[in-house]
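All protein chains but one are shown at their positions in the complex.
Presenting subunit A:
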Amino acid sequence: STTGACGAIQKLTRVRVVDNSALGNTPYHRPPKCIHVYNKTGVGKVGDKILLAIKGEKRKALIVGHKMPGPTMTPRFDSNNVVLIEDNGNPIGTRIKTPVPYTLRRREGEFSKVLAIARNFV
């Protein structure tokens, strides 16, 4: 059998945590990896929640940018960016310096707190 087409963020992709939380920024000998995507398909795009394995513990996270090209007029980032989040949707960090796409604004209700700490929009 053949493997399915590789998408943006799926199980075992290494991601880059972009906020200024302690968990995301302390160095560890293993990079943070995705272990589950909360989606009907196992592929995560911008605005999807995933489960991350960081420093030996499990944390939920929100995808804010991926390397795969999306629809035209949307930005494509050079790294798979992710923001750490708790179960109720509150972000763990207090600031997001890296640019975040405007498409997240569409779901203002779910991600209002994450959008509030984001500085730059693309």
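In the analysis below, a residue touches a chain if its C-beta (ideal position, glycine included) is under 8 Å from a C-beta of that chain, and two chains touch if they have at least 3 such contacts; residues count from 1.
Following the convention adopted for this analysis, contacts and distances are computed from a predicted model.
The complex appears with one chain absent; UniProt names that chain "Large ribosomal subunit protein bL19m" among the candidates "Glycosylphosphatidylinositol anchor attachment 1", "Large ribosomal subunit protein bL19m", "Sodium/potassium-transporting ATPase subunit beta" or "Glutamate--cysteine ligase". Touch with the chain omitted from the figure is made, among A:R30, A:K97 or A:K113, by A:K97. Within the complete assembly, A:R76 is the residue of A:K58, A:R76 or A:K113 that touches the hidden chain. Seen from subunit A, the chain kept out of the figure touches residues 65, 69, 72-79, 81, 97-99, 102-103, 105-106, 120-122.
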